[in-house]
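Accompanying notes for the structure given below.
Of the protein chains in this complex, all but one are displayed in their positions.
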Amino acid sequence: MGRLRYTISRLLQSIPVIVGVITITFLLTDAIPGDPVQIMLGPSPSAQQAEAIRAKFGLDQPLHVRYFNYLFDVVRLDLGTSLYYGVPVTQKIAERLPVTLYLLLSSFTFALLTAVPLGIISAKRRNKPTDHISRVVALFGVSTPSFWIGLMLIIVFSFWLDIFPATNLILPWESPANVDGAANQLGVIAKSIHHLILPTITLGTLQMAAFTRIERSSMLEVLGEEYVKLARAYGVSETKIVRKHAFRNAQLPLITLVGLQLTGALGGAVLTETVFSINGMGRLIITAIQNQDFQLVMGTTLVFGLVFVIGVILTDLSYAYVDPRVSFDGSE
Amino acid sequence: MNMSNATNRTDADESGPEQPEARVGLRYTLSQVKRDPTALAGLAVIAFMTLVAFIAFVDGVLFDFLSDFTFFANLGIEQYLLANTFWVNPVVDGTGQILRPPVYMTNQLYPDQPGTWAHPLGTDHRGRDVLIRLFYGTRIAITVGIVATGIAMVLGMLVGAVAGYYGGWIDDALMRGSETLYAIPFLILVIAFMTAFGRNLTFAMIGVGIATIPTFARLIRSRVLSVREEDYIEAARAAGVRDRDIILRHVIPNSFAPILVQATLQVGVNILIIAGLSFLGYGAQPPTPSWGQMLSNSRQYMLPNPWFSIWPGIAILITVVGFNLIGDGLRDALDPRINN
Partner (left out) sequence: MPDENKTFHSQLNRRRVLQGIGGAGIAGLAGCAGGSGDETEGTGTSSGGDSSGGDSTESESTEGGQSSGGKLRIALVKSPLEFDPLVLNDVPSSQVVDRVVEGLYTYDENTGIVPLLAEGSPTVENDGKRFTVTIKEGATFSNGDPVTAEDVKYSYEAPVAENTENASELNMIDTVEAVDERTVQFNLKYPYAPFKTTLTWYVVPKSVREEDKEAFNTGNSLVGSGPFTFEEWQEGNFARLAANPDYWGDPKPNLDEIEFVPVEEATTRVTTLKNGENDIIEEIPPKQYPTVRSIQDASIEEVPGIGYFYAAFNCNEGPTTDPKVREAIDYAFDMDQAVSSYVEPTGVRQYSPYPLSIAESWGFPLDEWKQIPHGKDVDQTKALLEEAGVPDDYTFKVIVPPDDKREQIGITISNGIKEAGWDATVQRLDWGAFLDKYVSGDESEYNIYTLGWSGTPDPDAFTYYLFGRDENTLGVTNGTFYGNNSEAGKQVSEKFIEARRTPEREERKALYEEATTTLLEDRVHLPAYNLKNSFGVKDYVEDFRSHPVSSFSITSDYNNVSVGNK
């Protein structure tokens, strides 16, 4: 009950943010020099042709009219038609968004599955060799450009060793008929995972490192708390302390970080998708910007904004799930 | 604590110190850092990189300057200058020096062209010495990283301090604004910004600076919120000190330590972002030697000559590790809980 109300109020609070996203993107795209019509038709199209297209996409109206028209359209869930692709923006996004979400999901899973144990071990064995190794790994992880990791992985695993493919991402629910060498749905899923491994590592390394670092420090912090010291004094075993007392509380900062990393990861997805020629949102948005596909830039950014907002709300919700001290009734 | 503050709550976790002693002076910080081997290692790395950058800088500027005088030009400076441009931006197109492997290495595909000491790290697709270009790239990376952080820091401090100090609708408005900036993936924000205003390093720095304002704004704001209630601030206010002076003289100096930590880490992050931008073609224009652009160029030649894509990556890695080590060192030094 409280949870629902909380969610709704958070959603309402994020409306100004979404409007802000639209406004910023709108002004930026408007400032981009060059004529989108020209890109479509080549330089110097006939005036008639150009005018027809301008009118079709509403480019002939003044800025503020277009702005409010756009806001109004968004309310009606109409994101317009892409100039470059000639199809509705929503259709394009529906094609591409699952790919990027799939990639994000897999790299966050990878990051969490490695970071949490690594961080805990590191904290438990503070200043022991294990700790040093995991800290160095984490340090290098946050310091390496993700796309460079991608390039190196391609050289080693695709070209030299020929173990993993270097391009494309196959969605696990793709029909077997469209996937080369997959007899049935299981085959498709296997292929999908095979294709996913290198991009996941590329995009996930940075998150993994960031998560490890915060997991370690928050674990250390919790292990230094009075109640843990007390438990230790009572002779509770260290493993049990970690599992029973410290673990939950130590996850709080990590959860928040996961939410915050979303925006960075979406940016990282642009690079990862470029390196592996994956047709996701990242490449879509770059294509849109380069071709001044105004409607598409607006639509994709808006969706990114929404993904971020939803991500943060989910983070907050899971926060309360983990931390019993947090309640939803809004009181301190 | 209200749930909607969940995000704010962890700002401190992210950037480290949330220590009880609010006032941590610069001197104390430095004395702590001196004792921390991690931070010292970081400092050493950055000092080295800065030196490299500085040499490249002096090399360029000094000889540019000297060659304007006939006297020096007659001394052969002009020849040196030519050789200099030759390194960075050589005119030796197609002399068989293209894509040389590093010294002692051979390339399977061109076995007749082994690496030589003339180009210890090999040459690139235009026959330019990779090592020299890495040197020049250092200068760009460090400058750009620091300037972008500076922009974000100054603007972020302003926004955060004002929001935190005044509270109310000002706070709401500013924080929503910074949340908005945060909601657009900054790589995309910066690319759109650069497409609109100019595709060069200057706008890359400004764009990254603006896009990362929220990081600093939030940090300062949370600091201000805690400092605001301190007795001495109340006292100052009661004594009729103007708001602006309170912010500038008391609030900001007292938030110095966490900002320093955040800024150091942010320089590293910015170097990564700008490398990514250059990789996508939004950064230094050719032939300016930036690491990201070198990587982007190298993609075409990755298979015959992987070295060419390995070096710039390592250069970025070392530099960013340097900044992260300093940042970590600072953080540890300032955080008594983790430090004991």
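First chain written, first letter: the chains are A and B, and each begins at residue 1.
Please note the rule applied: contacts are C-beta pairs under 8 Å (C-beta built on N, C-alpha and C of every residue); 3 or more make two chains touch, one makes a residue touch a chain.
The model shown is predicted, which means the values in this text are computed figures rather than measured ones.
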Omitted-chain contact residue, chosen from B:Val45, B:Leu99, B:Val130 or B:Ile316: B:Leu99
Residue among A:Gln13, A:Thr130 or A:Ser158 that touches the chain left out of view: A:Ser158
Options A:Asn69, A:Thr109, A:Asn178 or A:Ser237, residue touching the unrepresented chain: A:Asn178
Of A:Thr81, A:Gln292 or A:Thr315, the residue in touch with the unshown chain: A:Gln292
Where the unshown chain meets subunit B, residue by residue: 82, 85, 89-91, 93-94, 98-99, 108-110, 125-127, 195, 199, 281, 285-287, 297, 299-305
Hidden partner chain, residues of subunit A it touches: 33-36, 38-39, 41-49, 85-86, 95-96, 154, 158-159, 162, 165-168, 177-178, 180, 274-277, 279, 290-292
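Keep this in mind: only the chains that are shown with their structure count from here on.
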Whole-Å gap separating subunit A and subunit B, where each centre is the average of the chain's CA atoms: 23
Parts of subunit B lying in touch with subunit A, wherever the complex brings them together: 1-4, 6-7, 9-10, 13-14, 16, 176-177, 179-189, 191-193, 195-197, 268, 272-273, 275-276, 279-280, 292, 295, 298-299, 302-303, 306, 309-310, 312-313, 316-317, 320-321, 324-325, 328, 337-338
In the complex, subunit A residues that touch subunit B: 6, 10, 13, 16-18, 20-21, 24-25, 28-29, 31-33, 139-140, 142-148, 151-152, 154-155, 159, 214, 217-218, 220-221, 224, 252-253, 256-257, 259-260, 263-264, 266-268, 270-271, 274, 285-286, 289-290, 297, 301, 304-305, 308-309, 312, 315-316, 319-320, 326, 328, 330-332
